[in-house]
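Every protein chain except one is present and positioned as in the full complex.
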Amino acid sequence: MLDLAAIRADFPLLSERVGGTPLVYLDSAATSQKPQAVIDAEVEFLTRTNAGVHRGAHALAAEATELFEDARATVAAFVGAPPEQLVWTNGATAGLNLVAYSLGNATAGRGAPGSARFALRPGDELVVTESEHHANLIPWQELAGRTGAVLRHIPVHDDGTIDLDAAASVISNRSRVVAFPHVSNVLGIVNPVAELVALAQAVGALTVLDACQSAPHLPLDLPALGVDLAVFSGHKMLGPYGIGGLYGRADVLDDLPPFLTGGSMITTVSLDEAEYLPPPQRFEAGTQPVSQAIGLAAAVRYLDAVGMPAVHAHERALEARMGDGLRQIPGIRLLGDAEGVERVGLWAFDVDGVHAHDVSQFLDDRGVAVRVGHHCAQPLHRRFGLTASVRASAALYNTPDEVDQLLDAVAGVRGFFGAGA
Amino acid sequence: MLDLAAIRADFPLLSERVGGTPLVYLDSAATSQKPQAVIDAEVEFLTRTNAGVHRGAHALAAEATELFEDARATVAAFVGAPPEQLVWTNGATAGLNLVAYSLGNATAGRGAPGSARFALRPGDELVVTESEHHANLIPWQELAGRTGAVLRHIPVHDDGTIDLDAAASVISNRSRVVAFPHVSNVLGIVNPVAELVALAQAVGALTVLDACQSAPHLPLDLPALGVDLAVFSGHKMLGPYGIGGLYGRADVLDDLPPFLTGGSMITTVSLDEAEYLPPPQRFEAGTQPVSQAIGLAAAVRYLDAVGMPAVHAHERALEARMGDGLRQIPGIRLLGDAEGVERVGLWAFDVDGVHAHDVSQFLDDRGVAVRVGHHCAQPLHRRFGLTASVRASAALYNTPDEVDQLLDAVAGVRGFFGAGA
Amino acid sequence: MSGLESLYQELILDHSRRKVGFGLADEEGRSATSHQHNPLCGDDLTVRVRLSDDGETIRDVTWEGAGCSISQASASMLVELAEGMPRAEASALIDGFREALRSRGTIELDEDVYLDAAALSGVSKYVARVKCAMLAWVALEDDLARA
Partner (left out) sequence: MSGLESLYQELILDHSRRKVGFGLADEEGRSATSHQHNPLCGDDLTVRVRLSDDGETIRDVTWEGAGCSISQASASMLVELAEGMPRAEASALIDGFREALRSRGTIELDEDVYLDAAALSGVSKYVARVKCAMLAWVALEDDLARA
């Protein structure tokens, strides 16, 4: 059991009041709140040790470099990886674009000789799922458009689970990449990583995991999951904006060509050409988000101190309470309401006869902050015949009481808007 | 005249002591220190208003969105631009890569019909200068490598000034891009923007200005400079890491294809294709560095309150004192010691008979933090027959007294290392 | 009146259900049709205007599309307001409407001028919803520019 009162006290924003009512923040899948420890770590760095890293001989720069690399080791360990397999990015979107562009660069003949194995040929296939966040969809559309590769998708069942039979036929010898979410930000279902990895490995396709919505909520061991590459975002896991991670298998990172180029990722540069450092530096061009890396390290230390198994159990209980309550309110349709699956603490839903925007406005008035829209997953919403839904998403700092406030408020929606009350 | 005591009191790190000696921070060209106002703006946001922007209906998200867009207007105004012509990036390296990749995407047939005018044909030329930071060199090398375009360069004279005669012959009808630094981070000379822009415009080439080392030090009016695109980095201008700006002429931004793709930059997305928002959103995929944008707005407000003309005059005086002092120390060779040019407050130099690394170690021991190495400008160092140099760079918070401490310390270097004292 | 009740006045909820002018009339004579999209929520609205033969007067406005109650009510109210109105006057009213909605609660719409649509004044305090209320009006503005 978590000591919720103690945890909540660590998050200054949670004591904010919206027009007099205390805030019920159920929008952590969009961005999480930050504990004081994260804010302090950044401020402490900026006021005491701030200096350019990896390039100075002066004492301050050396100290800053050490803190920065310690942060890498801390965050890497949080996802089960050694430090040299963690590349800093500016977030999941940046990480997924890095991978897609790097493959495009390999296709254009860039990179070391080993990069050639990643070159795409026209007709090669890139596979995603129907439940993708736009960040794990459009970069592949664009890569396909640039290279002549073909984008294919694995459908989801009506209950939101991935159609593994379809996956087995969509994934073929032509597949070069299989990209999928560990947890969809709309469905909250933990996808069957092992099965998808097995299908991809059988045909030699590269696996790319979008771990944005799992990293803050589950114990994560990326090497054990067997994926080749995985991304996550700091701001969704109690950390700062503008920082995230790309994990990669050592041999994969070794052979990928660089994406962003510039300072600090090179060995020798002439006016005509450059030679590149090994990973992770090869992928970290220019000044890195140093204070943010240190902030993210503080965030994962915070999560580790609470304990990810405990975080998951707590959020699972909130999710169950939320799901049970919502199912009992007339006119509510839950998205991804599959049985017997592992989940994180979020539910997206539709309210019969009331537009999602109106629902969230009503909830906001009652101090409950949820998200409304397509949640950057238009194809998935279309699959369910919707343009928008309402999503309530919990984090370790939410309480059963807050879930009840959400349920109370939702119960009042249809009456207020006169929708078949 | 600046009130230096008051300004220094605003920067908490400047009262740090290195092994008992107060720190003389002369490495602001690498990264500047941050005033308390910047730190406070970020902390205030994170503890009171933090929420996902541009996507929520709840009150917190609406407030966050407003602050975020106000920050854009503030930073845009600082460089003389309207808000819709300022794209948030993660820094100058990210901005320059954005432009290079966007042109590559246009070449691959991506983007709206208007993008076709940016498509490169084999044999088209990309022009840079010999004084480029790697961030404004390698992205063009890679673009050339991907597209068959040819990279050419404008040499610098022995005194570091750009060879405008050579520029007039290098820039030709084949030129499609002319990229150059407003101020080189090694030479400190303000380059002749008007002349280079005129040469580029005469042949219809796109101009890309690296304003990294001018934005923190000079009054800047990017539209008045006439460049098509320009980049700068927040962390070099008193702001946070992980944030920067790309300015673009409206018609240029309108026609450039997107670079990073994902959430928040689209209108309609199907599994097979996506339609994109107009600029600046088209170039801002995924969760933006929101608190950092707000921090950068606080930084430029700070600079504006001091007044950029005053900042420039102050730094110019420090530069003159530093240059005069260094010229009098035997065995010192200044890089870019041109006469009659406008400058910012930095000097890179070589010490005869003592390796740059040893020089900076000696200075560090005396509490003077400078930078050593090639400063991400290997070709320029090679041009001067060096592999590394020592660079001292000032910002608005440095004092004449600190310059004197630098000079005192430099005067002792050759004696200590027994180099022809 | 609580914030919510001033935003969702009975008049607004009522219009959002009645949807005056819902269902596109045939294109006939001088007419124009505009399609507007709100990327935030994926809402779509199509608005058609039909003008008098001399182009000076709005004969009628019709629309179609799905959206939140604010956007639906706003379209419905606009239809009632604009029908039979001189074109120039409609353009002026659209400008005034935009100004009021962007005023963050400082400008109230005049009931004598804006009729039921004056009830949308309250939306201006909800920055994220201004776009919903504007959708139909932007579409009509677009129509008038092209008809």
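Some observations on this one:
To keep things simple, chains are lettered A, B and C as they appear, and every chain counts its residues starting from 1.
Just so it is clear, a residue touches a chain if its C-beta (ideal position, glycine included) is under 8 Å from a C-beta of that chain, and two chains touch if they have at least 3 such contacts.
Please read these numbers as outputs of a predicted model, since none were measured by experiment.
Put simply, the hidden chain is in touch with A, B once you look at the whole complex. The chain that is not drawn here is touched, among residues A:277, A:338, A:386 or A:411, by A:277. The omitted chain makes contact with just one of the residues A:15, A:169, A:268 or A:328: A:268.
Of the candidate positions B:265, B:356 or B:410, contact with the unshown chain belongs to B:356. Of the listed residues B:374, B:391 or B:414, the one in contact with the hidden chain in the full complex is B:374. Touching the omitted chain from subunit B are residues 19, 354-358, 361-362, 365, 372-374, 378, 381, 387-388, 416-418. Interface residues of subunit A facing the missing partner chain: 54-57, 61-62, 65-66, 266-268, 277.
What we mean here is this: only the chains that are shown with their structure count from here on.
Using the average of C-alpha coordinates as each chain's centre, B ends up farthest from subunit C.
Distance between subunit B and subunit C, defined via averaged C-alpha coordinates, is recorded as 46 Å.
As a whole-number value, the distance joining the C-alpha centres of subunit A and subunit B reads 30 Å. Separating the centre of subunit A from that of subunit C, both taken as means of CA atoms, is a distance of 39 Å.
Those residues of subunit B in touch with two or more other chains are numbered 55-57, 61, 266, 268. In subunit C, 40, 126, 129 are the positions where the chain touches two or more neighbouring chains simultaneously.
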